[in-house]
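== chain A ==
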Amino acid sequence: MSGSTIIFYMLAALTLVSGLFAVGTRQIFRAAIFLLFSLIGVAGLYFWMQYEFIAAVQIVVYVGGITVLIIFSIFLTQQTGEKMPKQKLGRQIFSALAAFCGFALIMLQVYQHTFTFTGSLNLIVDPNVQNIGNQMLGVNNGGYALPFEVVSMLLLAALIGCILIAAPSNSPKRGELPHSNPKSETT
Partner candidate 1 sequence: MMQPGLYHILFISTALFFIGVFGFLTRKNLITILMSVELILNSVNLNFIAFNKYLWPEKLDGLFFTIFIIAIAAAEAAVAIAIIINLYRSHHSIDVDNAEELKY
Partner candidate 2 sequence: MNLSLLILIPLITAAAVLLMRNKQQVKWVALVGTAIQLALALVLLFAYRNEVASGNTNQFLFQQQYEWFPSWHISFHLGVDGISVVMVLLTSLVVIAGVLVSWNIEKMTKEFYFLLILLSIGAYGFFLSLDLFILFFFLEIAVIPKYLLIGIWGSGKKEYAANKLALMLMGGSALVLVGLLGVYFSSEVRTFDLIKLSHLNIPVNIQMICFPLLFVGFGVFTALFPFHTWVPDGHSSAPTAGSMFLAGISMKLGGYGCLRVATYLMPEGAKQYANIIIVLSTIAILYGAFATMMQKDLKYMNAYSSVSHVGFVLFGIGMLTKTAMTGAVIQMVSHGLMTALFFAVIGMIYERTHTRQVNEMGGLLKVMPFITTLLFIVGLCSLGLPGLSGFVAEITVFMGAWEHPDAFHRIATILACMSIVVTAVYILRAVSRTAMGSVKESFAHITDAKWNERLAAIILIAGILAIGVAPFWINDLIKPGAEIIMQKIMLVP
């Protein structure tokens, strides 16, 4: 068992175990922290696969962005330390069963399917920043300029949407809010 293998299993365990806790714990703040660990675990797996760029993006966007966003919103909407109400047992069992069935089905199909590497080794494109950057803005030959533009439009729209929804309105009806002036994080 090589070192790489050991690292892999550790990362896998980190990802899955903290993922499980993230969906299992009844303290919302802890859940967010476990989510953070799970996401870091995934980033570790990217590293392990030598996709450093993606790993970095993962850390920056997820760990630095989304998780923080979530934690902020938790602060906004929840008293910390308060335990979340428990879901009905029946629902839990049913969900677990359904999830397990889905898992079993997919694993069955995946293991019955033989994925074979068909390409030639010397055509492999190295996922380094230069290649990625070139392709990201390329128009032809597998360039990703269009998706890039689409995502930018999407982010713009999302931005406007967020401002609109979360920003305090001028209308007097909003005076009944529990928090005097909840700020929108996205602005």
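Methods note: a residue touches a chain if its C-beta (ideal position, glycine included) is under 8 Å from a C-beta of that chain, and two chains touch if they have at least 3 such contacts; residues count from 1.
A quick word on the picks: all candidates are chains of the complex that A comes from, given by their letters.
This is a predicted model, so every value here is computed, not measured.
This complex places chain A in touch with one candidate out of 1 or 2, and it is 1.
Those residues of chain A lying in contact with candidate 1 across their complex are 1-2, 4-5, 8-9, 12, 15-16, 19-20, 22-24, 28, 31-32, 35, 38-39, 42, 45-46, 49-51, 53-54, 57-58, 61-62, 65-66, 69-70, 73-74, 76-78, 84-85, 87, 91-92, 94-96, 98-100, 102-103, 106-107, 110-111, 115-120, 123-125, 127, 131-132, 135-136, 142, 144, 147, 151, 154-155, 158-159, 161-162, 165-166, 174, 177-178, 182, 184-186.
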